[in-house]
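A single protein chain has been omitted from the complex, and every remaining protein chain is retained in its original position.
Each chain gets a letter, A and B, in the order it is written, and its residues are counted from 1.
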Amino acid sequence: MLGLSRNDFLMLLLVLFLVAAAPILLNPFPEGSSLAQFNAGYPDLMQRFLIFGIFAVGFNILFGLTGYLSFGHAAFLGAGSYAGVWMLKLLTINVIPAILMSTIVAGVFSLLIGYISLRRSGIYFSILTLAFAQMSFALASSVLQPITGGETGLQTNLNDPRILDGANTSGNIPAPSLFGFEMRESIQVPMGDWLWTFNVGYYVCAFVLLIAFYIAIRIFRSPFGMMLKAVKSNNERLSYTGINPRPYTLAAFVISGMYAGLAGGLMVAMDPLAGSERMQWTASGEVVLMTILGGVGTVLGPVIGAGIIKYFENIFSKINDNMLQSWFAFMPDGLESFMVAVVHPFVGKGWHLSLGLMFMLAIIFLPGGLIGGIDSVYRRIFKKRAQ
Amino acid sequence: MAVALEVKGVNKRFGGLQALNDVNLLVDEGRIHAIIGPNGAGKSTLLNTFIGRLKPDSGSVMFDGKNLIGKLPHQINQIGVSRVFQTPEIFADLSVIENVMIPALAHRDGIFELNAWKPMRKETNIRQKAIDVLEDLGMEDKLEMTASSMSRGDKRRLEMAMGLVQEPKLLLLDEPTAGMSRADTNNTIEVLKHIGDSRGLTMIIIEHDMHVVFSLAQKISVLAQGTVIVEDAPENIKGNPKVQEAYLGGAH
Partner (left out) sequence: MELSAILLQVLNGLDKGSAYALIALGLTLIFGTLGVVNFAHGALFMIGAFCAVTTQRLLSISTITIDETKTDFLGKPLQIKTPIVESWFGESVGQALIDWSVPLAILLTIPVMLIIGFVMERGLIKHFYKRPHSDQILVTFGLAIVLQELIKAYFGANQIPAPAPSVFIGSFDFGALIGMDAGKLLYPYWRIVYFCFALLIIGLVFAFLQFTTFGMVVRAGMADRETVGLLGIDIDKRFTIMFGIAAAVAGLAGVMYTPINSPSYTFGTDFLVISFVVVVVGGMGSLGGAVLAGFVLGILESFASMRQVIEFIPGINQVVIYLVAIVILLVRPRGLLGRKGVMES
């Protein structure tokens, strides 16, 4: 089906279902209940799940398949964001040209950086990408201010030309839209105690994610994908086999750069603002975390990893001491305050600590990430049954 | 008889060691040519200069009218020279069948092909080719095994399958049967013989096992201290005093 094997097609269907039903699935707790704060089914967060999912899926094409660890992919996301905002400013508030241009600009940018960085491998490659990304970040926040808006960032204005849109008579800055449907528009459906929000922007992201995910599956299962796995496994042998590994890795680098640009384009399509901090190396580190946590080299892993990290960032970070106290209220007083004190550093503003620990545990005990872990558990059970 | 490979005046020095000293070699087309010699004679070094792993200080290696010296490994392979490595250089994380399909794809698609859309499982021709070669080598029951989990002997056979599937014009074999059982060795000899006869493939084989050498070779060059001391038909090599001296002299 669609050129996919049965299993891959089922996986695509699963992702389609999860993504389409996410506004319902991610709101399991009734409105107004004490657990409602753990609901993730609001548009802003769900959009981020998908956008970072795209970013991580693309990153995995490079890191997961070829083993080349880039610490500079945030630069492509940032470059894509800037390109996207400029399209919204100059051409039209319709998001399609912005998203396309983001992808193209990031592709060109990654071709340039990839061409140079891939002259080296291993740690040297990682440091080259890191150096390029830090340079881009430094320049974007200072000298390139006319293009990037410097430290305040780049955003749409009322008096932008928008040459395709005609005169703006409303007196408001127009919101990014798709043929008249504004990204921020939502339909709210109350259902008993629950409230479901179906947002235009979210479904635009969902559509793009599905396509990006589908393309990634095709790449993984293609001869090209197998050559990339061979690069990771034994780069030198590949060249004695009649293959020039460099164009393969460069192609993987550019494809993953375009995915990053696509994610950047979607970001500005949802919220037309681009800042230089998106290019910082810690942002590149974040996508590495997502990929590893979910399962490097697996098709689905990065999407899961992106979801988990973004959920942590937005939900875990909201837990405060009052909430902790109410959870541990059933305990005797001394124990209660002890538990609050123990848990406190890991939640709220300390969510990064939990993230770091989770990440370390994943690398130490689950080199295949969550998907790899689930897979091996599944296999163990399956094998036992076969015996 | 046509010449397949012509090696002229190849020199290679590592610091104070003259590893290859004015090596000259003529390999006839469609023949199996063995290079023997004591340890450290420079056999593997010589092969390394053929495949672009090492650049000699001087000399030329002509194949098919092209000088292989200065060409990159993947270019040399695409000209039609494949090498079976002594220590298995396989794609350890991939399955056996994938290990063989990769060189098969390289043979069909060249040094680079952005073949990112067609699913691997629709490459039925390539897959069949790989299976055929693996069957010849008696590995048809191990197709989906991960390469790294195989025995050493199986890795050697996999190496050979990776070379053979490319249908090279010249196959370089570096101790292809080392680490194999006697039965596997004999099977390998049969396979190589069969391929040599049926495809008219030129082969250069480095080997310590004289049983293998004399079963296969139609011509033998003896290398000692970086230089070819004798080049002759197998029947004339056995009693040659120079050869005996080289081996015994090397053993002192």
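One rule holds in what follows: contacts are C-beta pairs under 8 Å (C-beta built on N, C-alpha and C of every residue); 3 or more make two chains touch, one makes a residue touch a chain.
Every value quoted in this text rests on a predicted model; they were computed, and no experiment measured them.
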- In the full complex, the chain left out is in contact with A
- Task: Decide which residue listed in A:L164, A:M191 or A:L357 touches the omitted chain of the complex.
- Result: A:L357
- Message: Considering the complete complex, identify which of A:N60, A:S81, A:T103 or A:S126 is in touch with the unshown chain.
- Response: A:S126
- Query: On chain A, what residues meet the omitted chain?
  - Reply: 67, 69, 116, 119-124, 126-128, 130-132, 134-135, 138-139, 142-144, 235, 281-282, 285, 288-289, 292, 344-345, 349-350, 352-353, 355-357, 359-360, 363-364, 367
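Note that only the chains that are shown with their structure count from here on.
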- Inter-centroid spacing, chain B versus chain A (mean Cα positions, whole Å): 47
- Note on the structure: Seen from chain A, its contact residues with chain B in the complex are 3-5, 218-219, 221-227, 229-230, 232-234, 236-244, 247-248, 251
- Query: Touching chain A in the complex: which residues of chain B?
  - Reply: 51, 53, 72-74, 77-78, 82-83, 85, 89-94, 98, 101-103, 105-107, 109-121, 123, 162, 166
